[in-house]
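Read the structure below first, then the notes.
A single protein chain has been omitted; all remaining protein chains appear in their positions.
Chain lettering (A, B and C) follows the sequence in which the chains are written, and residue indices restart at 1 in each chain.
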Amino acid sequence: MMNEINKILIANRGEIAVRVARGCHNCGITAVAVYSDPDRTAFHVRVSDEAYPLDGITSAETYLVQEKIIEIAKSCKADAIHPGYGFLAENAGFARLCAKNNIIFIGPSPEVIKLLGDKLEARVAAIKAGLPLAPASTQDIEDIPKAKIEAGNIGYPVLIKAAAGGGGKGMRIVNDEDSFEAALKMAASEAKSAFGDGRVYIEKYIARPRHIEIQIMADTHGNVVHLGERECSIQRRHQKVIEESPSAVVTQDLRKRMGDAAISIARATGYVGAGTVEFLVDEDLNFYFLEVNTRLQVEHPVTEMVTGFDLVKEQIRVARGHKLSFTQEDVVQRGHAIECRIYAEDAAAGFVPCTGKLAAYQEPAGPGVRIDSGFLAGDTIPVYYDPLIAKLVTTGRTRETAIKRMIRALNEYIVHGVDTTIPFNLLVMENESFVSGILSTHFIEDEFPELADSLSHSEEELEISAMAAAIIDYKQHSKITATANKRAETGSPWKLSGRVSGLRKVW
Amino acid sequence: MMNEINKILIANRGEIAVRVARGCHNCGITAVAVYSDPDRTAFHVRVSDEAYPLDGITSAETYLVQEKIIEIAKSCKADAIHPGYGFLAENAGFARLCAKNNIIFIGPSPEVIKLLGDKLEARVAAIKAGLPLAPASTQDIEDIPKAKIEAGNIGYPVLIKAAAGGGGKGMRIVNDEDSFEAALKMAASEAKSAFGDGRVYIEKYIARPRHIEIQIMADTHGNVVHLGERECSIQRRHQKVIEESPSAVVTQDLRKRMGDAAISIARATGYVGAGTVEFLVDEDLNFYFLEVNTRLQVEHPVTEMVTGFDLVKEQIRVARGHKLSFTQEDVVQRGHAIECRIYAEDAAAGFVPCTGKLAAYQEPAGPGVRIDSGFLAGDTIPVYYDPLIAKLVTTGRTRETAIKRMIRALNEYIVHGVDTTIPFNLLVMENESFVSGILSTHFIEDEFPELADSLSHSEEELEISAMAAAIIDYKQHSKITATANKRAETGSPWKLSGRVSGLRKVW
Amino acid sequence: MKKVQVSTADKSWDFVIREEDGQMLITQNGSDHPVDLIRLGQSRYSLIIDGHSHEIGVDGSFDGYRIFNGSRSEKFLVEDFELARIKKEAGIEDTVKQLNVIAPMPGLIIQINCSEGDEVAQNQPILVMEAMKMENDIKSPKTGTIKSIAVALGDSVDKGQVLIEFA
Partner (left out) sequence: MKKVQVSTADKSWDFVIREEDGQMLITQNGSDHPVDLIRLGQSRYSLIIDGHSHEIGVDGSFDGYRIFNGSRSEKFLVEDFELARIKKEAGIEDTVKQLNVIAPMPGLIIQINCSEGDEVAQNQPILVMEAMKMENDIKSPKTGTIKSIAVALGDSVDKGQVLIEFA
């Protein structure tokens, strides 16, 4: 069955909405943006062909309101909705609502989203499909003494995780039986309040794991392929910040085994579209199933750069009912790609979001640089949404070249007006362990126990900035003096303030 | 012999100076810019680590003054000079002056530059190296009756070309013997006045040829490799405007034969560094040696994108005395790359240069887009130099994808303030012959005999712009009326002008 | 409410613009189009008409409006509709229709291919300027009659200088 898709509504904002609009344009499809009030002049609105208001400010009032989005899609006659990531991307109810309104939801079926969105159900599916899993309780915990026995069998340290979880909420590391019960209760209560679902389960805690994931693509004709791995071990607050492909530790054999595992669970669940199967990899390179993300990932560009495929284009192909444009044999990784997420955050202050106006904003370009951005010069980073400004991707024939190009590109990036994670990314690119490919999800704590100190200015940099302040002040002062002298002649009371301005400048 | 290179002076401006600065930064080398007065705030100055003034305006006063450049290089202790393309890039005297001052000139030896810069000498070298050449007179013409016999032997139509030539000057197509003598005299006199060298020679005129060139790289250890071809058939005024790699007509066998030919002349002349061997290819796919460009070409990025190599980095390797980082076997073309040159020119008016301020300037980005630019938003395109703003390169697994991405990127490109060749490039990308890969150096005349008409606005576009004018005028008018009313109350004479402003707006 | 006539050298449109409950509307041939115009910078706007998103630039150096839309630009004259009608009846030509030939860059006049009183076709080459080391054909922006030639052979001209005036 072929579906006609000439117009796609993008139910998202920021860089991913821009990325999807570009994907539509690459396929000759009309891109429709939706926007909240603060996003009226956002890049995704300006790059799209059509744009309709969601009338409201917060995500809850706008990008999360299913009915508003469906209504706009119907009135502008969109054939399909692309959800991006976040917001409604993994919402089975929204996928169902699209189907009910004869709009194609670009993603897997509501049933698959629901199944894989529940971590316990996903674990069961993974076990059935023969994937390796970290030893864990087979179901959610109801009985504390029984749970203690299970934890003992798994062996401490263990991890208590929320069944409906994500983002580290409802998660606890337990080192011994004594602290087990208290931790379990806290995790359950946290999970209850965060997700409205207090179910938790126990998993073996893997020390210093790598986070490595497999990109898959599946069509409606039963073809399932994997596009190799991405290493996403560098995380802050359980959120990825730097990703790359290939991983420095994945051999051709390991890639095949992880890829086959990812394909197995996709086949077992009837997966369709783009998806990511996440694994933890321990120091002996054993890998354990973590979860499946039933959407396009933030970090998909690194896969695109090394395989040469356009994942949004393939998503649209699949949604149209076509076969994938390639087979497993066509997937060949070439070179290396690294992605640095550029957040409006002050890394030195613990990655607190910074909002404000991009007084100057100039992206790096040239050989080996791809940038997927959600903002333009003069834009304001709104306080209401995720502070991701852009994703900077560099490529090279070798990992070393990709790193050097990333350093070059980060140094070339100009952002005036808000603090960003550019200095943090530079720090990582110049870190010896990173350069040697020695990574784990504890990378940041391990390498930069005093991150604020590591991020402080060099003496030389600071001195140049101090000189700049002095020179700009001098020029500004000369101007004020000139004006003051002029006014003094005409008898204005400016003379006094002219003198005072030497003391303290407001400018 | 190894040469230490820690600092490179870039004796150029615009996008190529920016490109070379990025190449330096990718290698951890300090990039030094030089600049004319109008270029004080140019992108190449801002992206470089150091920048020194050339004190003057025109190229003749600045970028062409060898002594000034050498003096700056010495005083800032640059180890090497990268000449880019144009200006001093193919000036054997400058290469010699660098050597005399113990500065590495990044390019081949002065002797090779001189030999290959003389078209007649280059032809002789090519013949010796066994390259196929279009039938031609073996030397410059001194005796008219003898020349007529040669022309007759070659067979009309023939081309009279200047030995020291370039850019179509001193060139004449002659269709029969009757017009031969007059054309010869005119060509010689034109060559004399343009190059100070009146020598001309006769060559077989090839109808509807393709311009296809081979990129070569040679080190000081005797290694010479080729990096495949670029097709540069789309030209205006004998200047390339759109280039791609691979060529739609070059088979693996033809590529090998052309590549071998290019390597032969490089070996025969002792070539070192990056170079380009240009060929004409006729409709039967016979290829004929045209000339060798002893420098980095404008269009080098398409080769970088399909082979994955960084040509500036390889140039620096070779200049350092290292071996090339790869062998012929490592050179594998993957996918397709197209470059559109974005000029500040009005194509509809015959590609006349447009100068002015880039009131808005926003480059396309995202998947499959590389842009090498010489300008930033707010910059002014100076009247004194080449009006090339940027080179937009798109890639894809197939030529079709690269074209679609180019259309997407061209549509996304925003330039307010000056006219550009973006609409012209769009026209070519959507042209049936281009899409089918049917090209020749006569492409523009053949496909768009009435280019101005082909470039005119669509009715719909024009109507939207007319509406925009009306709405902006309305908003502006409301503001003026509001101010006028306010002033009228205070008795200012503004009321009258407020009324007049409805008649004719200056804004 | 305002009724205007917008014109280029050879086309014109009539629009009515009004505001209703804070919503701006532009009407053409009886159909209303909702408009949302937001200023992005000094001379840059985001314009949404009927849900279609456009990025518009305005050049203030032109006597009228030079509108940039996508990668193209066009010059427009916006006039009060009634005034335009009166002027037309009185036989007064407006500015864009009288379009002069302006030097697109500084340079040297090295050829003049027309005379005063000549009828020339749109895009017919009428002058040659040497600038940026190239000879540049200057073409007629419209079909019309040449009123006066403001330069002589060998003149050095500045950017924006009037070269030829149309009748």
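Keep in mind that, in the parts below, a contact is a pair of C-beta atoms (placed from the backbone, for glycine too) under 8 Å apart; a residue touches a chain by one contact, two chains touch by 3 or more.
Just so it is clear, the structure is predicted and the values come from calculations on it, not from any experiment.
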Shown chains touched by the chain that is not drawn here: A, B
From B:G56, B:P132 or B:G378, residue that would touch the chain that is not displayed: B:G378
Per the touch definition above, residue among A:I144, A:A207, A:V332 or A:A349 touching the missing chain: A:A349
Contact residue for the chain not shown (choose from B:I16, B:I29, B:V45 or B:A163): B:V45
Interface with the undisplayed chain - residues on chain A: 346, 348-350, 352-355, 359-360, 383-387, 410-411, 413-417, 419-420, 422-423, 426, 452, 457, 461-475, 477, 502-507
Missing-chain contacts mapped onto chain B: 33, 40-41, 45-46, 48-52, 76, 378
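The definition used in the following text is that only the chains that are shown with their structure count from here on.
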Chain-level touch network, classified as line, ring, star, complete or other: complete
Chain pair, most C-beta pairs within the contact cut-off: B-C
Identity of the chain that, by mean CA position, is farthest from chain C: A
Whole-Å gap separating chain A and chain B, where each centre is the average of the chain's CA atoms: 39
Euclidean distance of C-alpha centroids - chain A vs chain C, Å: 47
Multi-chain contact sites of chain B, meaning residues that touch two or more partners: 411
Where chain C touches two or more other chains, by residue: 41, 52, 55
